[in-house]
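Note that one protein chain of the assembly has been removed; the remaining protein chains are unaltered in position.
Residue numbering begins at 1 within each chain, and the chains themselves are lettered A and B in the order written.
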Amino acid sequence: MSVKIPTSIDQLPNSNPRFIGQEVNRVEDPSLLTGRTQFIDDLVLPGMLHCAILRSPHPHAKIVSIDTSEAEKLEGVLSVATGKDAKELTNPAPTAPEGWGAYCLAADKVRFVGEPVAAIAATSRYIAEDALELIEIEYENLDVIVDAHKAAQDGSPLIFEEHGSNVMMQRVFTWGEVDQAFADADHVVTEKYRWNRLGANPLETYGCISKWDLLENSLTLWASVQSQSHVALGRAVVLGLPSNKVRVISQPHGGSFGGKGGFRGPDIAAILSRKAGGRPVKWIEDRMEYLGGGAGQSWDRHYELSLALTNDGEVTGLRVKLLDDLGATAEAFGTVSAAKPLAAFVGCYAIPVAEYDLTMVVTNKLPGAPYRGMGPPPHNWALEQTMDVAARKLGLDPTEIRRKNFIQPSQFPYIIPSGNEYDSGEYEAALDGVLEMSQYKALREEQARARQEGRYLGIGVVNTIEPGVFDWNAYAIVGVQGTGVPEGVTIAIDIMGKITCKLGFSLEGQGQYTVVTQVLADYFNVEMADIEIVYQDTLSAPPHFGPGGSRLGVAITGASLGAAEMLVDKLCTVAAVLMQTERENIEFMDGFCRIKGMPDAKMHFAEVAGAILARSDLLPPGMDPSPQATFAWTAAGRTQADDQGRAKSYLTAANACHVVLVEVDIETGHTEILKYFIVDDCGTRLNPSNVEGMTQGGVAQGVGAALLEEYVYDEGGQLLTSTFMDYLMPSVYEVPMTEKKALVTPSPFTPLGAKGAGEGSMHTTPAAIMCAINDALSPLGIKAHEVPAAPNRIWSLIQQARAGESR
Amino acid sequence: MDTTRKIQMNVNGTSYSDEIDVRTTLVDFLRVNCGLTGTHVGCEHGVCGACTILWNGNAVRSCIMLAVQADGSEISTVEGLAPGSELHPIQQAFMEEHGLQCGFCTPGFMMSIYEMISRNPDPSDEEIKDVLGGQICRCTGYQTIFKAVRSAIDKMAAANKSAAQG
Partner (left out) sequence: MKPPSFEYADPKSLDDAVRLLEEHEFEAKILSGGQSLMPLLNMRLARPELLIDLAKIPDLDHVREEAGTLVVGGMARQRALELSPIVRERFPLVYDATMHIAHPQNRNQGTVGGSIAHADPAAELPALVMVTDAEIVATGPDGARTIAADEFFVTYLTTSMEGAEILTEVRIPALGPSTGHSLQELARRHGDFALAGAMATVTLAGGGTIESGRLVLFGVGATPIRARDAEQLLAGEKPSDALFEAVAAKAAAELDEPLSDVHASAEYRRSLAGVMAKRALAEATARAAV
């Protein structure tokens, strides 16, 4: 049957919805709050061993020899693995683009500091770490390349000799008559930007237990993974197992933000399990492993961005040149982050033509991984900051230049030059809302007064698009295949009328189990306590992907509503028989199958479900006695990418406008955030407090990006920020308490009109803070175009400016 | 001088004893030897605060403390906050104010907050910040945690008042 999914709350079969759209308590919380939720490291299996991994101290070196004999002799050590085992038992990691992956244990050479070279499974982690110290490895150092510009040059040391180059991809994507636009422009503004490596750092690192059953030749993997089906497929490829012999069980996990890849760990643990006769092997990545060798480093980028402008500030063309340093391999899927900006390339603006000159290189650093926002946050900063530079040049207020260029509400759905379609939006209303909330004029006056006193206040006004509900076609330019990301659920009603919803992802923090519970409680007009969410592993669940790409809230709502519609259709069919009428006379409302026009002629869904299960004598012939339905949702209308990467990819375009007031201490270079205001429009808010949590949490990560977080490698390829003493996570002191307001422009395309909402602040906050800092420093003629704006960095710019003045 | 030692401690009012390798960290003892996995490990170098527990009533990082140092001590962990079916007011406040997302850091936060309110039932905003400053949360951005603390303080004050009147 074709299923029609409600696109607004008032289309639900409930005359008085009580849960959806409300700030209900989360169903996840009681277990989390009492310490009972079982995270991966809480899981103990019979016979379980503990893995520790020996990692390369060299960024680029040949492995001459490995001697594990002493380690093997240590009491408590059950198995040892090296690159030799990896080569024999596994395949290199699959990548996009293809051919830039490596074995899970370095086979012949190491390509980055922290690369796994050997591993131990022992009866405790303590003993496993002791054994690592007994392994002797001889290396022969190779020339090291850590600078992306140099890596791209001919004659640079090669990281993958077989490719003959460190350039993974170099291509210019042109969307429209860009040269013409720039030739015709009254003004061209070109600026360079540097975004340094940072990353997800969920409070729980990655962890897994691999169990390789030698008789069945199957792998069971318990893990703190975000996208279990994707991970399962990867393991099948790497370990050479049939896909239905890999079962991934995703434990609830302590945050992810894209950085829960744990790449290589599951495969290493699998080899150790196999060599230990199939005993389960647990690997818990420790924090130093996460920082130096995990899926926690993202976006190491060099930008040059140009705007073509008319005299009155209309932007007529956009050019973005990106040199993206992906680190040593493409196996952690950082490459897709370079493709995602296509989904919102021109931001909130009706820029008619654009060009993307993209170069991706490998260097001797940790492979780049996804992180919240998946690529656009640096792009957005470069775009928004250049808008400010242009405004200054043309004598416009930052709000004016934005207002002149907004895509207007009447233009939706709107196709941007890079091919994606924006569903809906009210960008000017969001701007007006936040200007009013922040009393923007008063802020400018405050800034002027402060400047009289020799204080440097700055205001950032930034608006962005958050592409929501990702699709694989968004990443076609880096070689990702496919269109559609099915997310499925099964809804079942038991003999007592209670409802279960089975789905294929575990807890991660965004509260999706609560959203499903809200949706179904209102759909069936029951209490939330009457709905039970049941997690299913990769071999049990319907097709699924789980959280990722600001997608799951919308997708799981669609899946739940689709399955509910299917199930209710079946209930109504049976009810018609039971009430001796035709199917088309039956409607479902407020939990009852009722005869249209006869409000009292009705049966409760539980009664009908009970009949399906226990009164086969009453059922229509051929009906299966199963009051359950499975439905997988994917966004409609997605298209295959063309040769320039253009596709309708992300289904929704949420919008946010942030205003931030900062003060820069010009004696120290230190930035303090004084005030922060947000208007955010992600369509219908399924659970407003979930959205608010996503928004504020994204602000915190944005503060980290703008001011604190940075992975620093020295010229020799050594990581200098390898602990939480040096990789600086924002605390309550650095994160501003924000004033927030919602604007609601529902999506016409989605279940209940909701849009993706998980990444918006990460898209916006770094740019907002950086624009504010640049605003503060503009009287000194300083451009702060490198993040994070660490005090040392800002101070140096101030010193340079002063040296320039005195010359 | 030993490399192993028999130790005993009371955790949430229950006595646990075991012969352990002296290098065992307190958090590993609680999680592995006592089976109390509500206390989480986030960094193992004393920065993130996920492993915060109460040691004789004081909030400390159990990842940078040896189990032998806690020999003979009174330890409280998240499992001790709500032993029955009712949530502790701090837990209730976190739930109502959405003070958690993934929940991994939350037990550490709650133990720190518990200590603070035990010392001073009416802390200033600065005192609250001082305590929260020692706990890292990657999800929430702290705003709802701050609200949850204020709400917990009110709930506990109300409970004390009604207990006093009763």
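Following the convention adopted for this analysis, a residue touches a chain if its C-beta (ideal position, glycine included) is under 8 Å from a C-beta of that chain, and two chains touch if they have at least 3 such contacts.
Keep in mind it's a predicted model, so treat the numbers as computed, not measured.
Undergrad: Touching the left-out chain: which of A:L708, A:L752 or A:L777?
TA: In the complete complex, the chain left out is touched by residue A:L708.
Undergrad: In the full complex, which of A:L578, A:L728 or A:L752 touches the chain missing from this view?
TA: A:L728
Undergrad: Who touches the missing chain here, A:E667, A:E715 or A:E805?
TA: Going through A:E667, A:E715 or A:E805 one by one, A:E667 is the residue touching the chain not shown.
Undergrad: Which subunit A residues would touch the chain omitted from the figure, given the whole complex?
TA: Those residues of subunit A that touch the unshown chain are 125-126, 129-130, 133, 286-288, 667-670, 708, 710, 712, 720-721, 723, 725-726, 728, 730-731, 733-734, 790-792, 795-796, 799.
Undergrad: List the subunit B residues touching the unshown chain?
TA: Missing-chain contacts on subunit B: residues 1-3, 5, 21-23, 25, 28, 44-46, 49, 52, 55, 58-61, 63-66, 68-69, 112, 115-116, 119, 130-131, 133-135.
In this text, only the chains that are shown with their structure count from here on.
Undergrad: Quick check: in the complex, which residue numbers of subunit B touch subunit A?
TA: 21, 23-24, 31, 36-45, 47-48, 50, 77-79, 81-82, 87, 91, 94-96, 98, 100-107, 110, 129, 132-133, 135-146
Undergrad: Mind pulling up the subunit A residues that touch subunit B in the complex?
TA: 23, 25-26, 28-30, 32-39, 41-42, 126, 201-205, 253-255, 257, 284, 286-287, 507-511, 689-690, 692-693, 696-701, 723-725, 729, 731-733, 735, 737-738
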